[in-house]
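Inspection log for the structure reproduced underneath, given as structure tokens.
All protein chains but one are shown at their positions in the complex.
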Amino acid sequence: MLETLSNIFHLIFSVNFILTVITASTPLLLASSGELVVERSGVLNLGVEGMMIVGAACGFAGDYLSGSITIGALCGIVAGAATAGIFGVLTLGLAVNQVATGLALTILGVGLSGLIGAGFVGERIVPAPHLYLPVLTDLPALGRILFGEDPFVYVSVALIIGVWFFLYRTRAGLVLRAVGDNHASAHALGYPVLKIRMLAVLFGGACAGLAGAYLPLAYTPFFIPGMTSGRGWIALALVVFASWRPARLVIGAYLFGAVSILGLALQPLQLGVPQQVMNMLPYLATVIVLVLISRTRGTAGSAAPASLGVVFVPDR
Amino acid sequence: MHDVSSKTNSAGTAPLLQALGITKLYGTFCANDHIDLDLYPAEIHALLGENGAGKSTLVKVMYGLIQPTEGELRWLGDKIVLAGPSEARALGIGMVFQHFSLFENLTVAENVALGLAPTESFKEISERLAEVARVYGLPLEPGREVWRLSVGERQRIEIVRALMQNPKLLILDEPTAVLTPQEADQLFIVLERLKSEGRAILYISHKLEEVKRLCDTATILRGGKKVATCNPREETAASLARMMVGANIGEVKAASGRSTTTPKLVIYKLSLEPDDPHGTRLVDISLEVRGGEIVGIAGVAGNGQDELFAALSGERLSPSDGAVVIEGEAAGLSGVTDRRRLGAAFVPEERLGHGTAPRMKLSENALLTGHAASGMVKRGFIDKPATLAAVDKTTKVFDVRKAKRDPEAVSLSGGNLQKFVVGREILREPRVLIVSQPTWGVDAGAAATIRQALIDLAARGAAVLVVSQDLDELAEIADRIAVMFHGKLSAPLEAAQATRETLGLLMGGADTGTPGGAEEATHAAGP
Partner (left out) sequence: MQLALERRAERSTFIAIASPLIAIALTIVTFAILFAILGKNPVEALYVYFIEPLTDSFTLQEIAVKATPLVMIAVGLALCYIGNIWNIGAEGQFIAGAVCGSWLAVRTNGTDAGAWVLPAMLVLGAIGGALYGLIPALCRVYFGASEILTSLMLVYVADLGMDYMVRGPWRDPAGLNFPTTAAFDPVASVPILFEGAGRLHAGSVVALIVVMLVTVLLGRTIMGFEIRLVGAAPKAARFSGFSTDNLVLFTFAVSGALAGLAGIIEVAGPIGHLDPGVSSGYGFTAIIVAFLGRLNPIGILIAGLFLALTFIGGEGAQISLKVPLDVTKVFQGILLFYVLACDSLIAYRIRILRPIRKASPANA
């Protein structure tokens, strides 16, 4: 018993484990950073999973055909933004229910990715290279963690810092928060509510697409249908967990990343728990965290943007 | 068209902003019908009219929020087209909205910054905010979030935001609707000062006395058309009212010699935490309403009236059963349906979305409150003919005008829908009726019908509790009036003693919440 615990302890604090956690967390961080901006503008896009899976398929296709990670990533970004564009046209242009449209986007995304990726199943690409800086990367322990990641990891960190700066330090960010807080007032002051929201939705789609592309480009160097396996939904839960605040989002993303690979990491220890149960962990953890977060918030007041998910039709 | 370019006012100044033949159609509905309006510098111009007369539509056109179907605007004689509010602001038009255009979760300074051109830094804005607030005597804390502020403070933000644009024309949409009489007086001082600085002010209101006191010119709208432009100081309140309404309104006659019976609604030491973090806490509220009387609850919006209504209707349960007693039965822990079965009926403030489901038919909306105790449901199945019969009866007795027998609630005009909502409850002959803002946003004719129905119901022996922000309405129908402030309820005053001034003081928080007040109320109730 004690030995098992100590084994687990050693595993969790090993450099390799931390490196895997960072890799597993990066797609969550990328996707949820985008969704955070979307929700802050007052739009609930439940289609993150769909945008991610399309991004994964297009990202892989782009890389496979061009041989370039950058082009693959760009393909993922464009594909995510394009599918988000459909969502935007429906929910903003035609005032369709956002929940239903988000679900539709996921269903369409799963189908589309299967169609796009059908020809690429079983193919391999060269995964994204990891940074190597002489001396720095060779530092013990922290060296590889700080200076030896793949480029997406640095992009994801830059992205969430950028999102924080945008929301709280720029005027455009203030306008975006205002639109999410009260779209009628923002409209009355002359801000183009639907245009701002459309831009936010496209940004969210681009982030989700990049997050999806990360999976075949860096996480596993091949494409499998349905390879996002619920990460898009976990990203949505993360935004709730983070109370719509960027700093908390980082913590949440890494926490969930850790939980999601715990099952895999503990496998060699032969704990006697069925693998399926270990694989349930990220999903169960999401449910439990949602319950705990929502419960504590009941007394402290809601942190959600006040206009979240509410249809807005301007009066002309 | 008449020549407008050489127009001047008595002082010989040319108009600042002219509206010429402004027309706005929504489908076939004509919200504004060829309206002309001239606004001059250093003048307070009233725009008078009932709800639905087209005042808000006209000012939205003048602020660039909506595009007129026909007609044009001229600024200092030149034709202008306003594609949006930012263009209006750039010209020098500022606006203070009736329903504030504020962002609850942002700070005062952020709210102000959002109303200004993006050229200034946030720091400069904060400094200028402090300066303007000091100069005009409108104190504000820049770092506070709006949801923490009172209604009066919120309006100050709107005004300061407009003033920071240094407007040549300031439009205020019903600014005193949410203020105590004393707060309104302070606002008038600010407006006089702005006028003396040479600014034009367009003041939208339906309060005649206020307009007579403050304004130099008045333009009266009725049914989307301009009726007259006059000097309000030369008119009487009655003559202004006639122009506004178009005919003499039937006087509401109080039933003479109303006799009161036993208490039918008792609220006893009711305290309740709000369920919404931005809500108001109810503190130790006690009141009795006897059969045959109408008790009014006055107060500025947001002082706990909504929370009190929810606690009385049973939408929120009280901490103890005895806190709300209906017809002698403790009902504080009973839900809405059970309270209706005890003989209570409720009319909430919000007609659409609370009192009715907007996109449901009237028969379904009859079922909405009738399912509890009106024989419309048999063994779980809906008796459709019974619901239709209820609609027909309400239509007939309360003269509800509608396009077909059973339309969706949202298709009715405000006045007709309110008559339906009030009539739906009154025709069930409740022994206790609790009604919030019974004539809010309703035309004069419908308002008179509704007030008369409330008086008649009380005359038939029911206890009626009316929550209203309209002091004139309470003076007209209530026997006793209590005032809500910060979640506390004052001891009720006999209507005869309840002058505007005393009520105004109570509404502003003077002399309430003393234990004596509450004690008195419960003592008066007797055993």
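Lettered A and B in written order, each chain numbered from 1.
Going forward, a residue touches a chain if its C-beta (ideal position, glycine included) is under 8 Å from a C-beta of that chain, and two chains touch if they have at least 3 such contacts.
Here the structure is a predicted model, which means the values were calculated and not measured.
Screening A:A84, A:L176, A:L236 or A:V259 against the full complex identifies A:L236 as the residue touching the chain left out. Note on the undisplayed chain: of the listed residues B:E183, B:E235, B:E293 or B:E364, the one touching it is B:E364.
Of the options B:P15, B:G54, B:P68 or B:G94, the residue whose C-beta touches the omitted chain is B:P68. Touch with the chain that is not drawn comes from one residue among A:V43, A:L112 or A:A128, which is A:L112. Contact between chain B and the unshown chain involves residues 1, 20-21, 23, 26-27, 67-68, 70-72, 79, 81, 83, 313-315, 335-337, 340, 346, 348, 350, 353-360, 364, 367-369, 371-372, 377, 380-382, 407-408, 410-411. Although one chain is not shown, part of chain A still touches it, namely residues 46, 86, 90, 93-97, 99-101, 103-104, 107-112, 114-115, 118, 229-230, 233-234, 236-237, 240, 274, 276-277, 279-280, 283-284, 286-287, 290-295, 297-298, 313-314, 316.
In the analysis below, only the chains that are shown with their structure count from here on.
Separating the centre of chain A from that of chain B, both taken as means of CA atoms, is a distance of 45 Å.
Every residue of chain A that touches chain B in the complex is listed here, in rising order: 171, 174-175, 177-178, 181-182, 184-191, 300-302, 305-306, 315-316. Interface of chain B with chain A (complex): residues 64-67, 84-86, 89, 97, 100-106, 110, 113-115, 118, 122, 277-278.
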